[in-house]
Every structure is written in structure tokens, then in C-alpha cells.
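Every protein chain except one is present and positioned as in the full complex.
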Amino acid sequence: MLAYIIRRLAYSVVVLFLSTVLVFVLVAESGDPLAILRSNPHVSHATIAVREKLLHLNLPLWDRYWYWFSHAIRGDFGQTIAYQPVGQQLWQHFGVTLRMVILATLIATVAGIGMGVFAALRNGRVGDRASMTLNFLFLSIPTFVIGLLLKEFVAIPLNQHVNRIVFYTSGEQSPTLTGGFFSRLPDYAAHTALPVITLVLITYSAWAIYQRSATLDAIDSDFVRLARAKGISPGRVLTRHVVRNALIPVTTVIALDFAGVLGGAIVTEQVFNWQGMGTWFIQGVSTLDINIVLAYLLITAVFVIGFNLLADILYAVLDPRIRYD
Amino acid sequence: MTSSDPFAPVLDIQDLHVDFPTGEGAVHAVRGVDLQVAPGEVVGIVGESGSGKSVTALSAMGLLPRQARTRGGVRVKGQEVLGVGERALMGVRGRTISMIFQDPMTSLNPVYSVGWQIAEALRAHQKLTKAEAFERAVQLLTLVGIPRPRERAADYPHAFSGGMRQRVVIAIAMANDPEIILADEPTTALDVTVQAQILEALKKALEETRAALLLITHDLGVVAGLADRVVVMYAGRAVETGSVDDIFYRPGMPYTVGLIGSLPRLDSDGTERLRPIPGSPPSLVGDLQGCPFAPRCPMRVPEICDLEEPALRPVASQEAGPHLAACHFADKVASGAAGPIFAATSADLSEPALAEGAP
Partner (left out) sequence: MTEPFVPPSRTDEGSRAALTEGDLDVTGLSGGTQSAPHEHPRAGVEVPALDQHGLDSQDGKVKGQTRLVARRFFHQPMAVGGLILFALLGIASSVIGHVWKYSYSQITNQFAAGPSGAHPFGVDDIGHDLMAQVARGVEKDIQTALLVALIAMVIGTTIGAIAGYYRNFADNLLMRFVDLVLSVPILAVLIVLGHLVSRQAGNWFWVAVIIGVLAWTYVARLVRADFLSLRERDFIEAARALGSTNRRIILRHMLPNAIGPIIVNGTLTVATSIILESTLSYLGLGIQPPEVSLGTLVASGQSSATTQWWLFVFPAGFLVLLILCIFLVGDGLREALDPKKTRVRA
């Protein structure tokens, strides 16, 4: 087991390193951050040269990469084109996004597994058909459409109807917010509800479909038939044999989808005007602010790869066949 | 438990019908089977795939798929199991009746150790602590012939070979001293070399528990070595039942003759060719008319066989116990007056030799 974890960990580090190379090349080649400056006839060559030097644009690609990478792993992500430290902005935006993403992943996991098992147990009956129809519907609605629907056709009319703000539709918290954590909590909740619901709805449906299928497979399996033949209670057959085994494949699916949740968060932040990582990233892309883009991609890669590592370990805990490999 | 008569059958199947609804109409998998198994008796069911033998066994366990439609009665030690809920079957399954399945590779749950899985069966019906159940599991593993049972009990199924896994399944089946064990082709999925060992383990389990055995197989050799009585099934019905001797030496149904003829025999001089049965079993969708074996039967008399399905009737030449066969000409077949029924075909002939017999 330990050997397995160490092997997976080593592999994750290699993937992360290669990922940074790929990302760096992609971003570095995707545009010139000084293009606007260069097109301005009033900016002298000397100024541009100074700027180039500051951003290390005068160095060969590999040296630039190494400079960036060796600093980034020590937590120094360089400066933005407006000479602000990237690291500080990163952690600030990161906290905002994390709040939404972690909450949404947890809820979507419970909802996906729960609905999947429920549908499988009602296989072919009304409950199954209804939940599967709903799942396919949510699967087909792009993130921004769900977000806008919730915002424009649920929250705003509701707020108007009860004549006070139940759900905030813009921003991650009220700008004037003060006080201790617990006194701020209701404000956080009212801001976070809609974005989290949006992310949950676009995420859980695929998981529910997988979970249903895995559960049906388990119900149909020979080992569940043998478990029933032993004369143990139906509840025990369900929890110890059906659900226990059906969780194995779904673990991997959920872990792999974590990147998708982060992608969904970019869109959700746009819809609800959150100053999270996604918004920050899009601003970075449109202003060709290389260090912001790189910092975003690095931190998401760390999280996605870390999440996959976690899933690998969980997988080994759930499935003894992996453990003893 | 419920029945006081010590000679009352442990398994009593009365006129069992099982249908599976499909898009093209209902499949009549079992069409009226009567079967009694006495305490300690070993009964073999033989037949081709699709003859309804597995479905019959699953009915006795209450393990039919949800979409199955059943009629008739199945009593295990006097308790009805057909149409009874999962919860009501808890006390019967594993305790009075247990089952060994065909494919040991998939029968065990991959995520629990074999000791855990045996202990689970024990604790379902006996008041045992976890430690006691584990001890008993180790004993059971010893009984079924697993080497180093104490260490192996902690291993997971994937660390066992097919034969070893089937021993574990046998250990689970015998865990609570059941009255009857159903074995659904317990050796089919295994290597020939392992099959004999598994049958040995099965015999050991029977000695230990003194349970009756319903052995389902398409291997007549296995039946000959183990069974007291044989039921031959074809197209969802029993077409012949009798003692092993009657079935093997005085078969009263051409299908049984065909089954025996397609077996290589050690007591012949070795020059005889195998005699395969031409054609394939009928579709069980919709209603059958006449004898279901008629299209493949060399003795078919269209005016009789195509019109009326023969009932299971006593055969005149019975020597050891009751001998019944479902053939209009059972007595003629059993007396041997019909001569060799199936033509020996050469091995490279893929089509049936009997042109008029084929549908």
C-alpha cells in the first residue's frame, strides 16, 4: 500500500512538472505582452528593452521557463504587467474560488451518488425515469445558461416578490461586510448559494448517471446474488455489497471531473461577477499578462493532479486488487 | 424447522412455471416442473443450456430476476418461497437452503477477504462473535481443502485460483449446515483437472452437513458418479426422471438416448463413433405445439408427436424406483426395441444427417 502511494506520488510530481513545461510553452507562444507598447510610436526602444528585461522576454524560451519555474515553486510568481506581485493576487482570488468549488464538489458528490443509487433501485420505474430525465436535462444545459436562469428567472423575481434580498446575484460578498466570521456567515451564504447550486447542477448529473450504471452492474453481479443467497438482510446487501462496490468506479470519475468543476467555476464566476480565480485568469488572458495566466494554470494543475492522487489512494483503499499490485 | 415429518421432502417443487417477458413475447423458461428432493438425497438435473435447469434452481432460492413471472409452488422444508419478499427469505436462504454458482471467478465479492465473506454467512444465522465466526471460517476452509487456511482467510478473492474460489463458495454454502445445497454447474467454469477436486470437496461438504444436493449439470459423467436420481430437462420441462441405472441403461426418451450417445464411453471397444443430436432446442417464445423434441427426434411420428405434448408417464421397464419419461413411445425406447436411434456422424459433418428432422 505504501509502495503504491509513493509510486503514485512520484508519478504525480512528474506529470506536474511536464504540465508546467507544456503550459509555459503554450502561454509564452500565445502572444506578446508588449504588443500594445510596441505599437505606440511615443514609446522609445529603450523603454521597451527595459520592459522586456523585466519580464525576461529577452531570454531564450528555456531560460525563461527555468527562471519562472524555479521562482514559482518557491511561491514567487513574478509581477503582473502593472508591476503588482502575482502571488498576492493569486491567493486572494484563490480563496474566493475555493469556497465555491469545495462546497459544490461535496454537495454534487452526495447528490450524484445518492440519486444514482436511488435511480438504480427504482430501475425502470417512475422514480428512475424522472431522475434520469432530469439528469440528462442538466447534462445538456451549459453552465452559463443554468447560471443565468437561476439568476434572472429565479433569484431576481424571488427577491422582488419577498421584497428583500434572499439570494445575491452579484459578487462573492457585500463590500461593506465587517464583523466576526459568524456574523458574516449569512452574507456569505446568500452570495454563495446560487453559484454553488449552478456548479452542483452541471456536475452532479454525469456522476449520477455513472453511479446508477455502476449500481445496476453491482445489483446484477454474481457476488451480490451470492450475498443474497447467504440470507443476510436486504439493507446489508445494499450497503455492504451493492453500494460498496459501485463506489469504486465512480471515485475515479469524480476525481477526473474535478478539472471540469474548476472549468465550470470560471464560467460561474463570470455569470455572478465573482472576483475569483477564473475572472482573474480571463483578465490575465485578455491583457496577455503571462504571469497571471501561468500562476492560474499552475495552481489548477496542482489541484487537479493532487485530487487525482487522492482518488488513486481512495481507490486503493476501496479496491484490494489495486492495493496488492 | 417447520416440518415435523423427517421424511418429508426438503425441496418440493409443484408445477413450476417461469416466464420472462421480452420485447418479442414471453419466454417460457420453465413450463411445469415437479420435483421433490428427500432429506440427504442427491438429485442430478441434466439438460442443455436453456432447458430451464438453472431457472428452476434459482426459483428455489427466490433469486429469480425481478421481471420473472412465476406460477406453481416451491416449498423449502414446508415454507413457500415463490412470490415471498426478500426479508421473509432471510431465514431460509443460507440456513435451510444454500447455493453454489457456476462461475467462481465472479461469485465472491472482490472487496472483502474470503474469511470475512464466510463469517458474514455464519453471523447471518448464528449468534457468534466476530472472532468465533472467523475461527469457524478457518475450520470450514480446512474442510474444503484450502491449504494454510488461517493465513488464506485474510486474503482477497483475487489472490485465489478459480478452483480455490469455488472451494470458498462451497464453504459458504455449508456454513450453516443447510438441509439442501443447490449446485448450479459447479465445475463447468473450471479446468478439467480441477473439476474432480471440486466434486471431492462437494462430497466432503455433504458428508459434513448431511444435506441433500440438487446438482445441475450438463455433464452426465458428474451425475453418474454422484447422484441417486436423475431428472432430464428439455425445453423447460422434465422429460425423464429415474434412478441413475434406469436413466443410463434403460432410457425411455430419445433425447436422453441422444445425451448418452453423445458421451464418450470407456466401456465400449473404442471403435464406436459419438452420436450427436442434430439441430438445436426450440425457441421458448410463444406456445409450443406437440412434443418439443419432435423436430430433432429420429423416431418422430408426425401424426402423434406434432400434435400432442407427451406427459411424464411411468415407463414399463423400471427396476430401481420410479422411472418416468415424457415420450409417446417411451416403452419401446426403454426396451431397446427401437434399435440405435441416432446415426453416428463423422466428425467433419457439420449439418445434421437427418434431413427431415431439421426444422
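Lettered A and B in written order, each chain numbered from 1.
By our rule, a residue touches a chain if its C-beta (ideal position, glycine included) is under 8 Å from a C-beta of that chain, and two chains touch if they have at least 3 such contacts.
A quick note: this is a predicted structure, and the numbers were derived from the prediction, not measured.
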Contacting the left-out chain in the complete assembly, out of A:Leu9, A:Leu26 or A:Ala189: A:Leu26
Where the missing chain touches chain A, by residue: 7-8, 11, 15-16, 18-19, 22-23, 26-27, 30-31, 136-137, 139-145, 148-149, 152-153, 156-157, 202-203, 205-206, 209-210, 213-214, 216-217, 220-222, 225, 248-249, 252-253, 256-257, 259-260, 262-264, 266-267, 270, 281-282, 285-286, 293, 296-297, 300-301, 304-305, 308, 311-312, 315, 321-322, 325
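Just so we're on the same page, only the chains that are shown with their structure count from here on.
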Approximate Å spacing (C-alpha centroids) for the pair chain A, chain B: 54
Residues on chain A engaged by chain B in the complex (per definition of touch): 221-234, 240-241, 244-245, 248, 318-321, 324
Contact set on chain B toward chain A in their complex: 61, 63, 86-87, 89-95, 98-99, 101, 103, 106-111, 113, 120-121, 124-125, 156, 158-159, 169, 172, 176
